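All protein chains but one are shown at their positions in the complex.
Labels run A and B following the written order; every chain starts at residue 1.
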Amino acid sequence: MSPTQLEDASRTGSPVRGDLLLELTGISKFFPGVVALDGVDFDLRHGEVHVLFGENGAGKSTLINIIAGTYPPDAGAFRYRGHALSRLTPHEARAIGISPVFQEFSLVPDLTVEQNLFLGRELTAGGLLNRAAMRAKAEAIIRDLGFDLDPNRKVRELSRAHQQMVEIAKAFLTEVRLLILDEPTASLTEAEAAKLFSLVAKLKAAGVGIIYVSHRMREITAIADRITVLRDGRKIRTVASGEVSETELVELMTGRKIDVLFPEIEFRPRETLLEVEHLTLADRSVNDVSFFARAGEITGIAGLVGCGKSEIIRAVFGLETIASGTIRVGGEVVAHPSPTALLRRGLCYFPSDRVAEGLALSRPVRENASMAALDLPAFSRARVLQRRSERRVIQSIVERLRLQPPQIERPVANFSGGNRQKVLLARGLTRDIKVFLFDEPTVGVDVGAKAEVYELMKALVSAGVAIVLVSSELPEVMHLSHRLYVMHRSRIVAELTGKDINEPEVLSYFFGERSPAAAAG
Amino acid sequence: MSELGIAVRRGRTRRRPRLSWAFAFVLPLLMVAMELAVFSVEPRVLSQRNLINILNQSSYVLVFAAAQMMVILTRGFDLSLGASVSAISVASALVMTGLASAGAPAWLIVVAGLAAGMGFGLLVGLFNGLLVAGLGINPFVVTLGSLNICLGLATTISGGRPVFNVPDPFSHLLYDGTFIPGIPVPLTLAAIISLLLYFVLGHTVFGRSLYLIGNNPRAAELAGLPSKRYLALAYVCCALLAAFGALMLTARTGSGEPNLGGSLMLESIAAAVIGGVSLMGGVGGILQALLGAMFVTMLSNAMDLLEVGGYVQQILLGCVIIGAIFLDRLRVTRS
Partner (left out) sequence: MAGEVTGREASASAFDRAYRFYAAVGFLPIMLALFVIVLALFVPHFLALGNIFNVLRSSSYLVILAVGQMLVMIVGGFDLSVGAVVALTSVVSASVMAGLAGSLGGHPGIIIALGVGAGVGCGLAIGLLNGLCVAFLKVSPFMVTLGTASIATGFALLLTDGIPVYGMPKSFVNDFGRGLWLQLPTAVYVAVIIVMLLWVMQNFTRMGRYIYAIGGNLQAAIVSGVRAKTHLILAYALCAMLASVSGLALTAQIGSGQAVLNAQLTLESIAAAVIAGVSLKGGVGKVEMVALAAVFLLTLTDAMDLLKIDPRVQSIFLGVIVVLAVAVEELAKRRMTLV
């Protein structure tokens, strides 16, 4: 049955058989060089909150995109309300009641909130836009959701949290039968998240099926009816909430016992290699932040998305405009931070978005790995490249990092996420880098490679390197940090060590429930 | 969001075996096929005289294609190329004829002419480079602006008329003299330039940076490469190469022509792209520029021999360009 026929059927109210709202069997999806989904089964009942649980890169976003009609599966069957669907488009999906709320990508920055809400579904009167009607409806939806949004502002001017709200509001423009929420609370405050959960409860009661994508335990235990765990593109298990403990869930997600995933690291902190004092950025995403990092130690920085933790280390590396503050590397003040200046002082930043900021995808591994060290004698003399020497050095580094396959002439694009990260990390080994600034280092990295990255961190730390680890993955940043800073809304609100690094403690600072104690500095 | 992101692609399947190798042979095969086809109608095309003609002509096209290549590698382009050539031609001719009528010695005339030409080129290159790299303005707008400025300058300082009687010593140096006996000067010059660029692109930090900047400018910055400086340098190189080409052309025509640039801009980009320098940046080299230059030259040579009108040739050039970018796109999406 085509989506349009289904749409007609729902409008005329003809009975649709089956008690399953959505039934996917054997869904597979391939992208160049990657198997995103491999024979996944998934089903959703009416009035159920079904959590899709898994790490970044597990295949969650691919699956929900298929359900929302962004692209078709390469194999498998798709049944919605009892009818088989094929070649679904985003437009048709919305028309039959499938409302996705993505994390990003679906807002046009230079259009207003109202214009974005109605994009693709404008209300018209006699061929022209009915702006009055759209204004009224927009205000009604925003009011019902209890959001604090001005329909006339351009999306570009909104904070990330507000943009997320617009994205959510979009889903409620048409009648919703299947709601997909993709990490919706990533940047919401506690209060806003609570509003969202009560909304979810209301929808449940009305028989709407909800797919909730997340990898945060707290939310899952609060609202899930069933949980499906995905790992590396495969479905591992579907369990009912409460059937399995939290620890077991994490183990299903990572495929390893927790204590095996994170290595035991013995910290012996030595001299202070990086000091940041009263740093404030021009766009105020970071306000009066002070912290330090020592050799032989992993300094973690945790916080909600948008709290400013990435911006701090980016600013240290010279990628953000600094309004005031001092940065000291090895005791010396760095007056004008820039990547070149800091690399020369032995500090390297590893960006979270590898593809956009880290790697030249169609160039070979060799060029990507040596990119940051071309001024060193091993790689060039008098600006002339020493290719033989370069080959030798990079080959040995790549073998040490266990790149799969260890072919340095292969374009980086042909490697998996985990291996790409290794190519990026190789940069840190081409120079005498004493401070590693990691920004979400294991995003999109499969579990096997993750473990290897953690082992590398352990080795680096024992060799006397200082690591600053910025991560939104709470288990990761908690298990690996020797000292952990927590940020909330552009400020540091806690500096925790030892036993204080545990989930309830850290989370309480996440949402600003506690005032900054005798924190950083 | 995971690295895969939400790519709006449809029907993508697992990686196909790479067809990029096939593409490398398409162009040479096409060239051979074209020559044979023309030969069947007009046998003169494969005569020794004509082949030498083609080689000569491609030398000029190569210089300009190589110039464009420098900036196309960085994901930019130089629209001012033809106009700057006109302006340089006129400027250097004026300088030289001026000095000649003042009775200056031959060596001074030649040096002054070269200096004027290359100096002008340097200025244009700096203008383009500083605005694109320093201020981050779209190269399209910047070079469109410098195109108009150069055109204006060319017509203004020449009064709209060619500057005749470029001194012989100059022409000898760059056109009909002898560096290596038996080989025409333009060919030698083109060969030298090719070798130089091969070295620079493949074996210097600057060259490597161009590819990295073209492939991912953000990544290049994050890796501490002086990308702004090198980007500006790319535009300077382009303009200098174009200036040299302008001087070569001026030597050939023996006069400073305010229309010398003509359709050079289009031809140089077409040659580079057809040869395999991708508009997406980060792909291509001197070999590709060479192939493209030869192809474009062979095509126009064939059309001349077949007495195809100039206007029709222009139409064909347009079609060839569209074909070339389509091919470029295929190349990129397949590999």
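The rule we apply is simple: contacts are C-beta pairs under 8 Å (C-beta built on N, C-alpha and C of every residue); 3 or more make two chains touch, one makes a residue touch a chain.
Just so it is clear, the model here is predicted, and its values are computed rather than measured.
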Please identify which residue in B:Leu151, B:Val185 or B:Leu247 touches the non-displayed chain.
B:Leu151
Residue in contact with the excluded chain [from A:Ser86, A:Thr124 or A:Thr247]:
A:Thr124
Which one, A:Gly306, A:Pro411 or A:Pro441, makes contact with the chain that was left out?
A:Gly306
Which of these, B:Leu46, B:Ile192 or B:Ile315, touches the one chain of the complex that we don't see?
B:Ile315
Spell out, residue by residue, where the missing chain touches subunit A.
70, 89-91, 94, 102, 105-111, 115, 119-122, 124, 127-129, 131, 156-160, 282-285, 306, 321
Just checking the interface: what residues of subunit B touch the absent partner chain?
6, 8, 77, 131, 135-138, 140-142, 144-149, 151-153, 155-156, 160, 263, 266, 269, 273, 279, 309-322, 324-326, 328-329
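In this text, only the chains that are shown with their structure count from here on.
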Inside the complex, what are the residues of subunit B that reach subunit A?
1-15, 202-209, 211-212, 215-216, 218-226, 282-283, 335
Complex interface listing, subunit A residues touching subunit B:
30-36, 56-57, 60-62, 65, 70-72, 74, 102-105, 317, 319, 338-340, 342-344, 349, 351, 354-363, 367, 371-372, 374-375, 380, 383-385, 387, 417, 420, 427, 443-444
